[in-house]
Structures are given as C-alpha cells and as structure tokens.
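Written below as structure tokens is the structure these notes are about.
Presenting chain A:
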Amino acid sequence: MNYSYFPGCSLKGLGRAYEESLLPVMRHLGVTMTELPDWNCCGATAYMSVDERQASILAARNLAIAEKLGGHDLVTPCSACYLVLNKTKHYLRETPSMRADVQEALGRAHLSYHGETKVRHPLDVLVNDVGLDAIREKVVRPLTGLKVAPYYGCQLVRPYSTFDDAWNPTSMDRLMTTLGAEVVHFPLKTKCCGASLTGTVPEAGLRLTYILLREAVRRRADVISTICPLCQFNLDAYHGQIERRWGKVRVATVYFTQLMGLAFGLSPAELGLNRNFIPMAPLANAARPAEAPTS
Partner candidate 1 sequence: MTGDNHGELRIGYYICHCGHNIAGVIDCAEVARRMALMPGVIVSRDYKYMCSEPGQELLRQDIRAQGLNRVVVASCSPLLHEHTFRSAIEDAGLNPYHFQMVNIREHASWVHTDGVAATEKAADLSRAAILRVRHHRALETVRVPINPAVLIVGGGIAGIHAALTLANAGKQVFLVEREPSIGGHMAKFDKTFPTLDCAACILTPKMSAVRAHEGITLWTYSEVAKVDGYVGNYTVTVRRRPRYVNEDLCIGCQECISACVYREAKFPDEFNLGLGRRKPVYIPFPQAVPQVVVIDPERCLELKTGRCKKTCVEACADRGAIDFTQTETLETIQVGTIIVATGFKLFDAKRIPQYGYGLYPNVVTSLELERLVTSSGPTGGEIRLRDGSVPKSVGFILCVGSRDVRTNRWCSRTCCMHSMKLAQLMREHTGADVTVFYIDIRAPGKGCEEFYDRSLKEGIQFVRGRVAEVTDWALAPEEEGKLVIRVEDTLAAFVRRIPVDMIVLAVGMEPQVDAQAVRRLFNMSCGTEGWFLEKHPKLAPVSTFTDGVFIAGCCQGPKDIPDSIAQAGAAAAEAMALIDRGYIEQEPNTARVLDDCCGCKSCLPLCPYNAITFDEASRKAVINAALCKGCGTCAGSCPSGSITQNLFDDDEVFSEIEGLLHA
Partner candidate 2 sequence: MNAAQPSPAVPHTWSPRIVAFFCNWCTYTAADLAGVSRMKYAPSVRVVRLMCSGRLDPQFILDALAHGADGVLIGGCHPGDCHYADGNTKMLRRFRMLRRLLAQLGYDELRVRLEWISAAEGDRVRAVVNEMTEQIRALGPLNLPGRFAEWDLELSRAETEPRTATTSAKEVSHAQT
Partner candidate 3 sequence: MPRPKVAFYWCASCGGCEETVVDLAEDILGVVEKVEIAFWPVALDFKKADVERLPDGALAASFINGAIRTGEQEEMARLLRRKSLLVFAYGACAQLGGIPALANQYSREEILSFVYEEAPTVDNPSRTRPAVVSRDNGVDLHLPAFHGQVRPLCQVIDVDYTIPGCPPTPNLTREAVAALLEGRLPPKGTVLAPDTALCESCPRKDSKPSDLSFTRFRRPHQVLADSALCLLAQGIVCMGPATRGGCGAQCIAGNMPCTGCFGPTSRVRDQGAKMLSSLCANLASREVEEIDAVLDGLPDPVGTLYRYGLAGGLLRRRIDTSANT
C-alpha cells in the first residue's frame, strides 16, 4: 500500500513523537508513505482568519503537489491539516470563483489542481485500508488490562470527515480493542480540547483540557489515546497550571500510534514515549518499563 504523506508543521516540532511512532508502525504493517516534496504549512485555523484566498492557496499548493506525485491518497496525521485540506477541497469544488483564484495562483508556479487526491487520516487508513485483522496479526504484546480513553478531538470527525460518525466515532475504540486494551466509555471523545486557546486565553482553553482529563480520571482510564499533535500537547503539557487552578487530574496522554507500537513490541523510546511530560505507566506485561524521560 502506497500513500503520499503530509506531516504538517507540528510533527516536526511539538508533535515529533507522533511522527516517530507513526512511521515505524506504518512500516511494520508494510505501508509506504512518501513525504510530500517541499510541502508547506496548511494554513491551519489561524490563516483562515486572515485571508481565505491565501489560506486556500496554501492548502491547494500541497494538494497540487500531491496530484503531481501521482494518484496516491494523501495521508496527514494532524487533525488541523486534515480538516483544512479537506475543507479546501470542499470549497474549491463548491465555489467556482475561489477555484478560479486558486488555479490562477497555482498557475504562477506551473502547478494546477484537479481535486482528485483524497485526503486521509492515518486512523482511517489503518482501520479501513490495512484492516483490523492485519493489525491483530502483528500484535505480539497485547495491551491487556490497559484502560484507554479514546479521544478523537474535534476536527478529525467534523465536519468534512466521512469515515466515521461525527458524534460517536468508533474507529479508535475498535482499534484499541484489537490491540487488547480495554476501552472506557468516554462521552467527551469528540469534545474540543481548547488547543487554540490554551496559549492565549488560558482559563478558557485550559478548562476544556481540565474537563477532559478530569473525566478520563473519573472513568478510571490509565491513558488517553489521541490522534492529533495539538490535543496531545494540550492534554500533556499543562498539568502544572491545571493543578494550580483546579487540582490534580494526572493521566498520561499518548498517540494511538504509540500504543500500536507498544503492542507490536517496539520499544517505548523508539516510539518517542520519552517525550511525554506525564509518562505513561509501564504496561502490566511489559518486558521493559517505559523509560523515565532522560536528559
């Protein structure tokens, strides 16, 4: 199976652990992902607020490059990128005027966009293309006894995603069960983590994070599994401030790919687990404990 790969800025920065776990896991399953040559920032939510034309051009450039690369689906792990790319596709289809603007701009760099490339999320690819059976076969160290709160966040399932339900997605739930983990009923699975506000309006942004963590703890989750670098950072990095405001709600937040890696028998370090602020407790049946963060 071949895919084009759009990492997005976060996976090169705060979210590098995501890439560190995603790529080996994909390799392990025989999925090849070719990084988009000279990709650029998707524009995220911030750019949309400034200029919709430029924002759509940013996204369209990546799509155009992907098309140039040849028909493969474009996989992007970051929810924001996933949303922005899909949204741009959607609007370019819907609004001829915008399509004209964009084509004209792309033309200046001898690129053009035809709207053929599908934009996919790794979760979609893993569950629907690779398939749970193929994954089950690779599991050497089942996550037995591990209570996982599956957290999808907002932009993966809303509003343009088609591979799972916007209100009650279950892909990750099924994936986790396949890995042998125990999935806790987590009604907040698609609630916003407030990422875009934690930095700027803490008591608004952090509160959302706090409620997520608190509910995970109340439901006895050992770990929260995320699919988005911003969510992960948010749920992982602010425990200090949250404690000072509302009290202690300690629970580790990791990428679903990291949990897959563990189940496949890869070492915590090579999965970037050492990058967590709140380390994940060693697995019950783990040969090696997840290393305490070094340096």
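The candidates came about this way: all candidates are chains of the complex that A comes from, given by their letters.
Basically, a residue touches a chain if its C-beta (ideal position, glycine included) is under 8 Å from a C-beta of that chain, and two chains touch if they have at least 3 such contacts; residues count from 1.
Model, not experiment: these values are computed from the prediction.
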Statement: Only one candidate among 1, 2 or 3 touches chain A in this complex, and it is number 1
- prompt: Hey, which residues of chain A end up touching candidate 1 in the complex?
  reply: 165, 167-168, 187-188, 211, 215, 218
